[in-house]
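The block that comes next holds subunit A.
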Amino acid sequence: MARGSVAVTTERCKGCGFCVEFCPTKVLALSSAFNAKGYHAPYMEDPDKCSGCNLCGMYCPDFAIYGYRFPKETGEPAEGKQQ
Partner candidate 1 sequence: MSTTVDFPIHNPVEDILRMDRIPTIWCPGCGIGTSVNSFAYALLSTGIELKKVAIVSGIGCSGRVSGYTKMDSFHVTHGRAIPFATGLKLANPELTVVVYSGDGDLTSIGGNHLIHAARRNMDLLVVCVNNMIYAMTGGQAAATTPGAAISTTTPYGSFEPELNIAHLVDAAGASFVARWTVFHVKMLEKTMKEALSKKGFRFIEVLSPCPTLYGRRNNLADGLAAMKDYKERSKIRNGAPTHETALVQGGEIVVGKFVDRERPDYLTLMRQQLGANYHPLPPQPDENPEAGVAKEDCCSC
Partner candidate 2 sequence: MTHANPNSVLTGTHFMNGDAACCEGLLAAGARFAAGYPITPSTEVVERFAARTPKTGGLFIQMEDELAASIAIQGMVWAGEKSFTVTSGPGFSLMMEHIGYAAMTETPCVFVDVQRGGPSTGLPTLPAQGDMMQARFGSHGDYLTIALVPDSPQECFDLAVESMNLAERFRIPVMFMMDECVGHMTEKVVIPPAEQIPVYPRRRTTKKPGEYLPFAPGEDLVPEMAHAGEGHGLFVTGLTHDDRGYPLMNPAQQHKLVNRLFDKILRAADDLVMVEEEGMEDAEAVVICYGITSRVARRGIQLAREKGHKVGLMRLKCVWPFPEKLVHGLAGRMKAIVVPELNLGQVVLEVERCAAGQCRVIRLPHAGGTVHKPADIVAAIERGMA
C-alpha cells in the first residue's frame, strides 16, 4: 500500500531521469509519451512502493516533480506535509 505519491508538472520536465534513477524504491519510469517540448516525463510505474519521501523532488533540476505523503488516516493528499 502506497504511503505517498508524486505530482508531476509534465510541461516543466526536461526528461533528465534523475528522479527515476534516484528514487530509493524505484517507483518511477520515464514515459514514452512526449511533452510539448519533446521530453519524456516520468510516471509512476510502481505506485504502491511510493513512500512520498520527495527525494525525486529534491533531485529534479526543473521543479517538475514533487513527492508527498498521504496522511495516515484518510489516504488523501495532505497539504503542507513533506520530508
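Rule of thumb we're sticking to: contacts are C-beta pairs under 8 Å (C-beta built on N, C-alpha and C of every residue); 3 or more make two chains touch, one makes a residue touch a chain; residues count from 1.
How were these picked? Simply put, all candidates are chains of the complex that A comes from, given by their letters.
If you're wondering where the values come from, they're calculated on a predicted model, not measured in any experiment.
Peer 1: Candidates 1 or 2: which touches subunit A in this complex?
Peer 2: Answer for subunit A: candidate 1.
Peer 1: Can you list the residues on subunit A that touch candidate 1 in the complex?
Peer 2: 5-12, 14-18, 21-22, 31, 33, 39, 41-45, 47, 55, 57-63, 66, 68, 77, 79-80, 82-83
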